[in-house]
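The structure is given below, and queries will be raised subsequently.
Coming up: subunit A.
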Amino acid sequence: MGLLNKSYYIIAYYIVVATFTCLAFSSLIDSYEQTAVLPDGLSPGSMRVTVSMSEEDKESSMKTGRLIKKLTTQSNDPFLLYKDISSYGKAFFLQDHSLPLSTANGHQPKQGHSVVVLDHEMAHNIRKKDGEKYFRFNNRDYEVIDFFTPKDVGMELARKFFITLDPTTNVTGMYEVDGLSMDSVDHALKSLQKEEPSLKFEVTPLRLTVSERLEHVIQDQLVVVASLLVTIVFIMMSTIGTTTAWIDARRDEIYARYLVGARFRDVRRWLLKEYLFVVFGSFAVGAMCAFLLLAVGAFDKVVTSFDGRGLVTALAFCLLIGTSTLVVATWIDQRKKGIIRKGSS
Partner candidate 1 sequence: MGNQFLLALKDLWRQKGQTFILLVQIMLVIGLIQFAALSFIDLHKMKEEVKKLTSDKEIYGLMDLTSEKDIDTLMNDDKKAPVMRSLYEFIFHNKNFSAFRMSSNSLSVKDPALLKVKGVTPIRGQSEIEYVMTTEKFLDYFRIDIAKGRRFVAEDYVNKKTKSTPVLIGSRLAQVWDVGDIFTDAYGDQYKVIGILKEGATYIDIMASREIQQLDSMMISPVNDSKLQYFSDYDDIIPGSYIVSNDEAVMKQIVDYAAKLKTYAFAYKSMSQQVKHVIADKQEWIQIQLFLLSLVMSFTLISLIVSLLQFVAKNRYEFGIHYLTGATDKYIIMRITFQLLPLFIIGNLVNFFIDVTVMSVCVTFLASIVLGMLAVIIPVMKIRRMGLSSILRWKIK
Partner candidate 2 sequence: MIIKLKDVTKKFTTNDLSFQALAGITLSVNEGEFIAITGTSGSGKTTLLNIIGCLDGQTSGEYLIMGESVGKFDEARKASLRNEVFGFVLQDFALVEHYTVRQNVTLPLMYVKDKKKKKGRENGAKDLLAKLGIEHKEKERTALLSGGQKQRVAIGRALINEPKLILADEPTGALDQKTSKDIMEVLKKLNEEGKTVIVVTHDPFVANCCKRVIQLEDGKIVSDTTRTA
């Protein structure tokens, strides 16, 4: 009880710190997880293939159909091929593979038809012909088979329509391949290159490296990262004074310990133990506050889920801050007033 009475201020500070670090780390970890999710339903093993001409303004006569042929002969595995056709849409080719979009009715494209899957919001752009719905793109009508609601993923702009890939278009462009190994894609492209040597290609895995992912998280969560930094600065500014006062309030206890033979080191270790106990207790309350805030959806656009790892990270963060604050505070106190007399440590 004595400890509690002397620690109100510290407790108040650390409850706030705990609440916010819990929310902030949950949000950061959530955001980090999100960076593993690839756009347009692509799985983690997907790769990006860029096909271009080695001489800029020369046109290739090679058609996309050739590339598909090479890929299918290279491997019997089912796969998915996307080709960028506009900043709003992609074309797809499916080899025993389903279109990985969560559509409203779960309809899959029929082979050999020119079809489109549309963003709900594009619904007003369709026209009716003989009772069927069509979407017009580049002077061609595509039969609308289903709708989907796009999700923004990472830095990518969500696509609004997916149409059947026209194999007669020029082969150059940007592709994404899902379901095939890097090797088989490489082989396919190499044999394509043999047919047309001026073709150039580049294959990169779509999955980001850890450092790229961290970079994305920092960009995406700039404000959250900033608020963590603010927390650290504020804690340093506000709690050191309060912690010194906390130590002052316990001066007689410290002196009693000193009288019975404790050294500065021992006293500091004992203070640290008590302090971290207080921090830990406050953290428990703060974590509950964070949980409540999440439950009522107070910051639903910043943090959506309470993450176990976020909690652990936040706890580690608080204990770390607590330890360094106390160490600094005892050091300042010892220099200014001498927690216990100098020379005794």
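Here is the rule we go by: contacts are C-beta pairs under 8 Å (C-beta built on N, C-alpha and C of every residue); 3 or more make two chains touch, one makes a residue touch a chain; residues count from 1.
Criterion applied: all candidates are chains of the complex that A comes from, given by their letters.
The shown structure was predicted, so the numbers you read here are calculated from the model rather than taken from an experiment.
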Problem - Result, touching chain for subunit A in the complex among 1 or 2 - result: 1
Practice task
Using the touch rule from the top, collect the residues of subunit A that touch candidate 1 in their complex.
Solution key: 9, 12-13, 16, 20, 23, 84-89, 121-122, 124-125, 127, 136-139, 160-161, 173, 223-224, 226-227, 230-231, 234, 237-238, 241-242, 245, 299-302
